[in-house]
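Shown below is the structure under consideration.
Complex shown without one protein chain; remaining protein chains in place.
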Amino acid sequence: MELLRAQNVSKMFGGLKAVSDFDVYINKGELVGLIGPNGAGKTTAFNLLTGVYQPTTGSIDFDGKSLVGLKPYEITQRGIARTFQNIRLFSELSVIDNVKIAHHSHVKYGVMESVFRLGRYFNEEAEIEHEAIELLKIFKLDDKKDEIAKNLPYGAQRRLEIARALAAKPKLLLLDEPAAGMNPQETQELMQMIRWIREEFGLTVLLIEHDMSLVMGICERIYVLEYGSVIARGTPQEIKNDPEVIRAYLGGEAIN
Amino acid sequence: MEFTEQFVQQLINGISLGSIYALIALGYTMVYGIIKLINFAHGDIYMVGAYIGFFAISVAHLSIVPALIVSMVVTGILGMLVEKLAYKPLRNAPRISILITAIGVSFFLEYVSMYFVTPQPRTFPNVMESTAYQLGAFVINGQQLLIFVITCILMVLLTYIVQYTKVGKAMRAVSFDTETAQLMGIDANRIISVTFGIGSALAAAGGVLVGVYYNSIDPLMGIMPGLKAFVAAVLGGIGSIPGAMAGGVILGVIEALVSGFISSTFRDAAAFGILILVLLFKPSGLFGKNTREKV
Partner (left out) sequence: MNRLRMQDMKILVASLVLFGILMALLGGGVLGAFWEFNLILLGINIIMSVSLNLINGYTGQFSLGHAGFMAIGAYMSAVLTTNFQVPFLGALIAGGLAAMLLGLLIGLPTLRLRGDYLAIATLGLGEIIRITIMNIQYVGGAAGFMGIPHKTTFTWVFFVMLFVLFFVKNFINSSHGRACIAVRENEIAAEAMGINTTKYKVMAFAIGAGFAGVAGGLFAHCFYIINPTSFTFMASFNYLIMVVLGGLGSITGSIAGAVVLTGVSAALADLPEFRMIIFSLVLILLMFYRPQGLFGYMEAADMKWIKRLKGGRK
């Protein structure tokens, strides 16, 4: 069952064509990778899918409905959450507050109820706290829940970003270079974590990555971007041996 | 035709007024272009310039041009001092900190001045004949002509410096990309100092000319013109030198027209109204460019 389809999407900035002929589909439950050399337009693609940029041409449909013209927060409310290439945590806030904030779009009590502290406020706040802690436990961050986010070690910050994205209860999770700056062991743990949360939360995952071991290790299908266009698509095996991909990345040698 | 006469008369008044705004606006725009700071204290630099001119003329008995030069030099140095003491240490602080510091410097200059020269307005001594020249039905008086001539000279000088000298080239480089300019061997700190100096000198010239034209100066005289000159800089495109010149003159003309044709009590609101309109519809101003934040 198809969850996301981007068809004929392109994005122009003035005269610069950042993305063109972007044709991508993702089925429910899949784990798909988006790779390509630096500057290929991968993050731009994410920004298009999450409403940060509006496509110049093309259509983007999620769960049967179009996303074009929607604001980023509306798209998140429809069920797409993301992490960022350069970590964008709420750095001065505590770890648990970071997660609680992502829960916001599911909160039912209104401003007046929170000010006058009526019934629903207390119940929902307790629920938010509980769910946040559960989520932090998964990412082994619960013992640090009151720490200020900017004081966390780098790897923990990246995990927190993912935890926060999950708190938004998405159907589709977009991860932008989740393994950036991680050592091989951390990357392995991340791979297991991504597989696990996909199962546990019934997610569909699209990830951008440069780390080939991660991409080849967990992605079921891969799209390769170069200069803003898709130059190859297929299973990891197919991509590994695709001459276009090899040329784009290495100009000759096979990917190992 | 009375309307056209009034119109052209106000136009002339507006150009004089606008020239002053332009001189002050240049300081704002150059400083913003180079370190992205709205120097709230700039209007008070203009005020100090007026007072230095005042003392140069009334105490040292200099004539107008030497007084102008003295004021420009001294105020230029003051501007550089302010930058060195108050803004440089905060170069890497969050923007709101340095903005608030600028507000603090502004208050400081105002009230220290008030302490020394008392809040009473001072009358600027007469330095030139109040001759009025008749151009058909319109009147230009000598002071307006003086303002116009001196402003033109200063602007030409500034354009020459910015476009054709090494310092000017360095200024343009630093305002475009500070880090790379430093990598190219430019001493960014020195250039920033120079920018403050030039901007302050121009504001001082404006102050002295205003003293000559309106005859009255007081320690709080910099607040309104400072704000309006900032609006002018935004109108022209903040960071753009031709923009500041154009913005200043346009603002002056609009203000004169509003004052002449609608009501003089609304003249101040005209500037702020323009500000809001520009910010809402074309924040980059007439000559400015848009910058995007990378996601």
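In this document, chain identifiers A and B correspond to the written order of the chains, with residue numbering beginning at 1 in each.
We take it that a contact is a pair of C-beta atoms (placed from the backbone, for glycine too) under 8 Å apart; a residue touches a chain by one contact, two chains touch by 3 or more.
All figures in this text were calculated on a predicted structure; none of them were measured in a lab.
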Contact residue for the chain not shown (choose from B:Ala60, B:Ile103 or B:Met184): B:Ile103
Residue, one of A:Tyr121, A:Phe201, A:Tyr227 or A:Tyr249, that touches the chain absent here: A:Tyr121
Of B:Phe124, B:Phe196 or B:Phe230, the residue in touch with the unshown chain: B:Phe230
Positions on chain B where the hidden chain makes contact: 36, 38, 86, 89-90, 93-101, 103-108, 110-112, 114-115, 119, 227, 230-231, 234, 263, 265-266, 268-269, 271-273, 275-276, 279-280, 283, 293, 295
Absent-chain interface as seen on chain A, which is shown: 50, 52, 71-73, 76-77, 81-82, 84, 88-93, 97, 100-105, 107, 109, 111, 114-117, 121-122, 124-125, 128, 164-165, 167-168
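The working rule: only the chains that are shown with their structure count from here on.
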Geometric centre distance via CA averages, chain B-chain A, whole Å: 49
